[in-house]
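One protein chain is absent from this view; the other protein chains keep their places.
To keep things simple, chains are lettered A and B as they appear, and every chain counts its residues starting from 1.
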Amino acid sequence: MTTRPGLSREWLRKNMTTVGPIVFVIAVEVVFQMINPFFLKYQGIISLIYSMSYFLVAACGLTFVIMTGSFDFSVPSLLKLSALLCVLYIEDLGLWVIPLALLVCVGFGFINGLFLAKFNVPSFMATLGVSIVVEGIARYLSKGFLQIMDDKAFRSLSTTFIAGLPSVFYWGMGIWLISIFLALRTPFGRRTYAVGGNLIGAALSDTNVARHRIYVFMLSGFLSGLAGVLYMAQMGGGSVEMGADMAIPLFASVVAGGTALTGGVGGPHRTLLGVIIITWIQAGMNMLAIGRDIQMLTFGLIAIGMSIATIDRKRKIIK
Amino acid sequence: MDDSLLAVKGVSKTFGGVVHALDDISLAARRNEIVGIVGENGAGKSTLMKILVGVYPPDKGELYHKGEKVPFPRDPKEAAKRGISIVYQEKGVIPWLKVYQFLFLGHEDKYVKFSKLQTDKMKKQAADILEELHVKCDAEVFMHELPLSTQKMVEIARAILSVRLESGEDGTTPIIILDEPTGPLNDEERRELFSDLLEMKKNASFFFISHIIPEVREFTDRVHVLRDGKLVANYDFSEEKIEEEDLFRAIVGRESSEYISKVEIKGLASKTVALTAKDLTKKGHYYDITFDLHEGECVGIFGPAGSGKSQIIRTIAGIMSFEKGELVVNGQKLKASELPYVRLKKGIGYFSGETGKELFLNWPILKNISFVNMQKILGKFMPVINFNAERKMAQRIVQLLRIRTPSVNTDCYSLSGGNKQKVSVGKWVERKPDILLLDDPTIGIDVGAREDIYEVLSEMKKSGICMILVSDDPKEYSILCDRIMFVMDGRIQKVLSPDEFRKVVGI
Partner (left out) sequence: MKRSTGNRLIPAVIVRTLKEQPVIIALIAVFVLFSILFPDRFLSFLNFKTILRQFITLTLFAIGPSIVVVTGSLDLSYVGIWMLGGILVWLCMPVFGLLSIFVILLLGVTTGFVIGVIQTKAKIPSFILTLSLLVTYWGLTALLSGGYPRPVRGYGFITTRLIPYIPTTLLWSIPIIAAAIFIMKCTKIGTYLYAIGSNEEGAQLAGINVDKYKILAFTLSGLFTGIGSMILFQHLGGSTPVELNLNTVVWPLVAIVLGGTPLMGGSGGPQRTILGAFTFCVFYRGVYISPLHPYSVQLLVGLLLIVSIIVSARGLKSVTIT
């Protein structure tokens, strides 16, 4: 009979990265619910959904990149660029602006991947460089002004209510489910895990490692672009300053879900939990009128803490 | 043994109380000589040397320095005080340091004045030492600017210098251990290194670890042969004339029959040619390799390590590129440099026994097996993995190969070495490539698992898959191969039948 506690402890140790986030989510929920009983009432839920959905889309893209053991710093900038492209050119192009924005973001994703796969530039630096260029373009295009969007058709993309919930929720969930499907049930997903888990093993099988890395960065670019479109549709306006402090919360939500920086483990299915943790904390703190300062502090600490908790210390780090 | 500079007597070492890494070894080095220590991988050469420099303590044994009994050193610094220093096989060079910085690395404390390094003094001393040891290079260039052989020489100079600095007296003759120093060098660089080494003999004694037979025979004064942790032969080149083949037999031969395999299959080769290599050349590795591989045939590429056999098989796998010649598979000419995934599409699979190299250890068995067999488990209409088909495929392989595991969902981390290897083979059993390259397929696994793997491979052969084998174990060739190409110095010396082969290696 002495084996049972040992077994459960063993099980707990093995599944810590799954159990941890769930416990954390519940704890966060309970705390905020106690402080403010409206936290999970209808109004609260709607505002949570608004802050969660586009974020989830972007986080799914980043998850794929981190799964291959790389990092994509350009997600927030691409999100911003795509949002600004939408608001700036909707009058000229109508809804065709959406494919344009997505195409531009996929293009930048391709460049990111190219730098890593062909020029061997560490992904962190390559994407940092690209994100500065993107930032520059966004600044140049928007001239730094606040841009307002009033196209009804475009805005309905995120704000139509279906079954009591805004459509951006279905977008987010849809993309999340597709990402899970992609990661777990397709050869593409298998190869993504393989590249992150054992680069040599992947190269010795029928995987074209260089090309696959480029694909993953393109996917990340695409999802960042889509997140930007959804964001613009739900907000109805924005300036070049938006999304400036998203990098760390995004990263924190991916690692908090249990996708390790070393790559090869985790996945988009886990990222939902991370996104819930981060956005709920954010929402809860906003509700308590706690400023962005403490939020940043918290996310920074979560990012460091979860990186340490999930990382596989036996393995070398590919930047 | 009075004239010996350094002698060990009766050294034994076991790991985990089971494996006898070293069993009662006694050997000695005299002043100004190069002592060769040869043996296959895992024969105990490295363990012995690590004991001498204080990385491991021995279980038993005595150490004599200039005839006096001394305790074994406990760390490299203490070993240097006794006059022993080591030059590692690789990774020892620090490319972005200048030569004089590298020479004194780790011994800077003696050159610090008011916390500033006395670089002028260091440079001058470095230049003096390089001149004394006949190393032809400038003390102020970066290490990476030097040719590889000179880099090695600087490393050796550094080892000698560290002995002098640590022991404090210039009179001690240093004993330098060279751990396979010629590994990354090509022929010309090798010659260069050896002519320099013969010069350096005036200042030091060397233990020269190698498994490249010609260089050992040519440049060492005496040689000790280790096999399975035992000292099996000693030759003194000044007293007797030793042929390469004698030495070779001493290194690979096994006295007792450890196991006799039940499976022996031969003579299935048809006349259809699956792969043709013509004048395949990569300078410094192999030259003019020409052979045909017939359907259902297994060709072994046999030779001592460093003969170029691994490079040949890796070239065919697409890990290395070739410079001259041509490689034709199923009538299709291959490009000189193609990545492994392209070669796999053309029907060439590569299976390495090095644990963890091609396995995804954090994946369950079924994913590992299905990874190269994706096409078979995708749905008919959409490229979606059919989990049911995947599991069935894995279960079939697990049964076929008798992989001992609770279920196909067990992570490969927790499997034993032999079972890991079986999973690796299993995926190729399912994939059925036209040509399967075996690079040391059974390294480091137990006899039972070996037999199972041989059985599976022979089944695959019967079904028409042809194979190329490279291994450290001569038995493996006699079990699996229909023809054995004997490779030395990167050239095919002769082609043997299995019977002839057994005679040559004496099994």
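By definition in this document, a residue touches a chain if its C-beta (ideal position, glycine included) is under 8 Å from a C-beta of that chain, and two chains touch if they have at least 3 such contacts.
In this text the structure is predicted, and so the values were computed from the model without any measurement.
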Chains in view that touch the one left out, judged over the entire complex: A, B
Of B:77, B:432 or B:502, the one touching the omitted chain in the full complex: B:77
Per the touch definition above, residue among A:56, A:88, A:130 or A:175 touching the missing chain: A:130
Residues of chain A (touch criterion as defined above) contacting the omitted chain: 71, 115, 119-122, 124-126, 128-137, 139-140, 143-144, 199-200, 203-204, 209, 244-245, 247-248, 251-252, 261, 291-301, 303-304, 307-308, 311, 313, 317, 319
Where the unshown chain meets chain B, residue by residue: 76-77, 88, 91-97, 101, 105-106, 108-109, 112, 115-117, 119, 138, 314, 319-320, 339-340
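Heads up, the rule we're going with is that only the chains that are shown with their structure count from here on.
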Separation of chain A from chain B, taking each centre as the mean of its C-alpha atoms, in whole Å: 45
Residues of chain A touching chain B in the complex: 181, 185-187, 190, 193-194, 197-198, 200-201, 203-208, 264-265
Residue ranges of chain B in contact with chain A within the complex: 317, 319, 339-341, 344-345, 350, 352, 356-363, 367, 371-372, 374, 378, 383-385, 387
